[in-house]
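One protein chain is absent from this view; the other protein chains keep their places.
Here the chain labels run A and B in written order, and each chain numbers its own residues starting at 1.
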Amino acid sequence: MPDKAAIKILNEKCTGCGLCVKACPFGAISMEGKQAVIDLTTCTFCGACVEACKFNAILILMKEEAKADLSDYKDLWVFCEQKKGEIQSVSFELLGKGRELADKLGVSLCAVLLGDGMEGCCGGLVARGADKVYLVDSPKLRNYQDDPYSKVLTALVRKHKPEILLCGATTMGRSLISRVAVKTRAGLTADCTGLDIDREEKLLLQTRPAFGGNIMATIITPDTRPQMATVRHKVMKESEPDAKRKGEIIKEGFPEETYSSRSRLIDVVEEIEETVNLAEADIIVSGGRGVGSPDNFDIIKELAVSVNGAVGASRAVVDAGWMPYSHQVGQTGKTVCPKIYIACGISGQIQHLIGMKSADIIVAVNKDPDAPIFSVATYGIVDDLFKIVPALTTHFKKILGK
Amino acid sequence: MKILVLIKQVPETTDVKIDPETNTLKREGVKSIINPFDMYAIEEAVRIKERSGGGQVIAVSMGPPQAMEALREAISMGCDEAVLLSDKKFAGSDTWATSYTLSQAIRKLGDYSVVLCGKQASDGDTAQVGPGVSTHLDIPQVTYIKKIEQINAESARVERMTEEGYEIIETALPAVMTVVKEINEPRLPSLKGKMRAKKAEIPVWTAEDLLCDEEKIGLDGSPTRVIKVFTPPPRQGGRVLAGEPEAVSKELADLLKDVVISS
Partner (left out) sequence: MDYLLTEEQQMIKDLCRQIAEEKIKPVAAEYDETAEFAWDIMKILAESDICGIYIPEEYGGMGGGVFELAIATEQLSWGCGGISLGFAATGLGAFPLLLYGNEGQKAEYLPDIAAGRKLASFALTEAEAGSDAGSIKTSAKKDGDHYIINGTKQWITNAGEAEIYTVIAMTNKSKGARGASAFIVEKDTPGLSFGKKENKMGIRSSATREVIFTDCRVPAKNLLGREGLGFIIAMKTFDNSRPGVAAQALGIAQRALDEAVQYTHERRQFGQAISSFQGVQFMLADMGTQLEAARALIYSAARMIDSGARNVAKVSAMCKMYASDVAMKVTTDAVQLLGGYGYMKEYPVEKLMRDAKITQIYEGTNQIQRSVIASSLIKESLGKK
């Protein structure tokens, strides 16, 4: 156990009720006799048990650590991702959130842009809310590569000392920011769904899902700077461009060594798949006999494409030859476990339900209010799927900005 | 060629459900498994060894003593040896401290060509440890690898998956490589492997064995702190949405918005 933190059960207060055992997300607490016992090898001092205990019988003691000289660090930075010279929209989302947080802290919002010939894009970042743009422009930074990007960003951080650094949780962002965090001994929280400021402590409150979204955790970085976080694409709202905004462009350059790389990008291959593998899909839109004909499946496919989902089908539809077998969900088809399963015109025979009942959210659209599918549905709509499905497609396209 | 595979033991998360009465996580009977993404790393490591007709694959895991089980499973799938990093001092490690601790073990093992691991762990989903390890070791990294086209003792040519497709990257070795599930299909253990695993002596290395800087391990070495854990409001079940098609569709789209966006 680290000697700077301790957790203990106050034996005189513990009633052995077991609430803490259930509350512990890490399974670190067990009951011995009528007393709770904490396994310190698995305890992470998250404090879930302290909140759960009705008798104030659990104490977490944190050593008062002398805060490092954190006052040198100021401003909120957003790493702006570019591909082929184009700013990725996740950057605009981060600038939107970053603006809000910077205002709460009363600091400047700074965009960081690495690339080749990117100067023309800086104005756009100002319009999206940046007060300053740090630009590092070099032919060596044309495409993302781990070595030069992490060295350049680390050098910038060391030089200018931002107090917060936000980055998209993309294949680029996650690879890059993890390296910068280790190099600068910074705390980093992945995939935040909520970001806020503790005004008193001037700390970034980073909230993220864990255990597949079954629990949420709020995380802080108390003693080191910058406080780093990644945010997934589409989680935050893009800031609206305001062409009248003014900002400062600061160009930075570094010695040649900083741009060197031990790996080499040989080629970039683009391949966009229209449909997603059924078994792996997060979202599945399925059609049944109610769809009426093979041609009508187009509206099912359009809905699936609009949410980057896969197309499923009931056995009846596959047997009728409307859809190939590879799309069949159910006992003799595939068993699926998506986050969302949208069943359109599927009555919900037991053999179908067996294949999809473990989906997180089940939506049923069917004209027949007595269809068994409604008994497992999270959301049910008793209506004509030909009215509902196209309308849903339109709404999802709007939501996803397609 | 010496190949190291970093694996993590995780709960089989799909089984983790919320108790509707107490609104807490039900963990009873939840099985521990090897992080599914790490299974692909194990398979790839064994394949590299088989292809090159020699070498050694060592699985490394940091965790409580029961993580030994995960390492035995790795051996049953074809890893030659395994090492467990376990010490009460490691408790409370975040990704910074974890990647530091793993990198100390890798230094101790020495003389390696490749460090393989899954792109992320299924419980934490951070994808930070692989890049963290490469940084602590100051070696190159390639993340999200979907294919290793060629590999020898000095360099490798790989395909790295991105949002739009993939990149072909050539990297010097040693390097850290994180892999995605498209890279292979992990094999089942073999009987001889299982027996070897049963008998295998797996050393347990502590902070002292790893010559860890105590300031960089465990809770103390972790810049981040979890200050609050809570359960999101449970979703409402079995609702019938009624009204005009247009209004109902909008209502449904709004209800599903968050999940759709994060998918």
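Note that in this section a residue touches a chain if its C-beta (ideal position, glycine included) is under 8 Å from a C-beta of that chain, and two chains touch if they have at least 3 such contacts.
Everything quoted here is computed from the prediction, not taken from an experiment.
Check the options B:Arg47, B:Lys88, B:Arg187 or B:Lys250 and report the residue that touches the missing chain.
Within the whole complex, the residue contacting the unshown chain is B:Arg187.
Tell me which of A:Leu10, A:Ala320 or A:Ile350 is the one touching the absent chain.
A:Ile350
Of the residues in chain A, which ones touch the absent chain?
Touch with the absent chain occurs at residues 315, 330-332, 350-351, 354.
Tell me where the left-out chain touches chain B, residue by residue.
Missing-chain contacts on chain B: residues 187-195, 198.
Quick note on the criterion: only the chains that are shown with their structure count from here on.
Averaged over CA atoms, how far is the centre of chain A from the centre of chain B? Could you give it in whole Å?
18
If you look only at chain B, which of its residues touch chain A in the complex?
11, 13-14, 16-19, 22, 24-27, 30, 64-65, 86, 88-89, 91-92, 94-96, 99-100, 122-132, 134-136, 139-144, 157, 159-172, 175, 218-220, 222-232, 235-242, 245-246, 248-250, 252-257, 259-263
Which residues of chain A touch chain B once you look at their complex with the stated criterion?
It is residues 1-2, 4-5, 19, 22-25, 27, 40-48, 51-52, 83, 146-147, 150, 170-172, 174-175, 178-179, 181-183, 185-191, 193, 209-224, 232, 234-235, 261-272, 282-283, 307-309, 337, 339-340, 358, 360-361, 363, 374, 377-384, 387-388, 391-392, 394-396, 399-400 of chain A that touch chain B.
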